[in-house]
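A single protein chain has been omitted; all remaining protein chains appear in their positions.
And then chain A:
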Amino acid sequence: MKEDIAIYGLEYKARTLSALTADTDSVGFLIGTQSLVMSNNQVHIVQLNEETNDMSAKIYQHDAGEIWSLISSPYDASLLVTCYNSVVTSPELQCTMGSSLWRLPNDDGTSESLLPLEKVCDFDFLSHGPEVKVTAFHPTDQTKLASVVENKILLWDLGKNSAKLTSETVMEGKGQPKFYSGKFNPQQSGSQFATLNETFVRGWDLRAQSSQVWVIQEAHSQFVRDLDFNPNRQHFLGTCGDDGKSKFWDMRNLTKPVITRSDHAHWVWSLRYNHYHDQLIATSSSDMKVILTCLSSISSESSYNQADDILDEDVENMGDLDVKNSNKPSESIKSDKNVDDVIATFEEHEDSVYCVEWSSADPWIVASLSYDGRLLINHVPKAEKYKIIL
């Protein structure tokens, strides 16, 4: 059964997507584009009318550069932070990266041309390194943000028109390791920050300098692309990477994953927990698919919640074996609510899908963005929805 799909197309390549986290009333998403012609870059705010399944979009200019990272503020729907790459042609051709906090301008709909975003402040990290990967909002304190620059985590304090660097955490290591991305742990009142580099996932305590709390040595056999914390259940997080797998970890025992799934045929770029029903996991991959997985066994709603030590191999192997089943059309219908399995595969993308996000307003809506600029808004299949609710 095909549920309603809403499609939105962009003119430019795009690899950043963020849900309008602060707006819990309407389904909205932010998209940042990538174009090496600086003036072409835009931020789209796409809103879905759930009644008609139509989409309305507002477009703002982001001429600072091509957007590599975009996060909407969880406190104010009109605030967003981007990391971008801008090309400077004079005096000589070169690229510089920047990261800024922006405000969406009040759009009265009268102006003909695209309104530019209003810059609130810049994050001046260049003294620490040329490349910024992400700037993230603190989960509880709206005056704080953290940037991942090279091998450092920089913590900012937001002033009126500027951001003041308050602390830095440095990862030491051979061969100049660089972070690929990072994220706050929403559970520990924002004191913990997790980073990705190569096959490592590390947890840091930002209150102390250079204090690594935990590490997963080889989270994936290849590059780790993304991580997400279970928003409702402490200690659990999911990672995904170039080995095409999604793995789910219990931070108290990081020697091996609780569940490993390999549903994708190529690199998995993004993994997101549903904020309301954390058994629902969305993953997107360069095999051009978005897959929804229901992992009841490790969700906070799981009936055997306390049985935390289901860390045996069987689960892992079974997880892997299930993959081949899910590819077969003659899949046996599993009535058991607790069986972990793929519940939906969205194949309408025609290029690599780098981002997937759950709506912050409607727990059953998931948006995904492929490189060619196509945004898909999908619903969790009704049957699965009822299984979870009932």
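Just so we're on the same page, a contact is a pair of C-beta atoms (placed from the backbone, for glycine too) under 8 Å apart; a residue touches a chain by one contact, two chains touch by 3 or more; residues count from 1.
In the analysis below, contacts and distances are computed from a predicted model.
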Name the omitted chain as UniProt records it, choosing among "Vacuolar protein sorting-associated protein 51 homolog", "Phospholipid/glycerol acyltransferase domain-containing protein", "LYR motif-containing protein 5" or "3-methyl-2-oxobutanoate dehydrogenase (2-methylpropanoyl-transferring)". "Vacuolar protein sorting-associated protein 51 homolog"
Across A:Gly28, A:Pro74, A:Gly244 or A:Pro257, the one contacting the chain not displayed is A:Gly244
Looking at A:Lys13, A:Lys58, A:His128 or A:Lys385, which makes contact with the chain not pictured? A:Lys13
For the chain that's not shown, point to the residue among A:His235, A:His266 or A:Lys387 touching it. A:His266
In the complete complex, the non-displayed chain touches which residues of chain A? 13, 36, 85, 87, 93, 95, 221-223, 242-244, 265-267, 286-287, 317, 320-321, 324, 327, 350, 352, 371
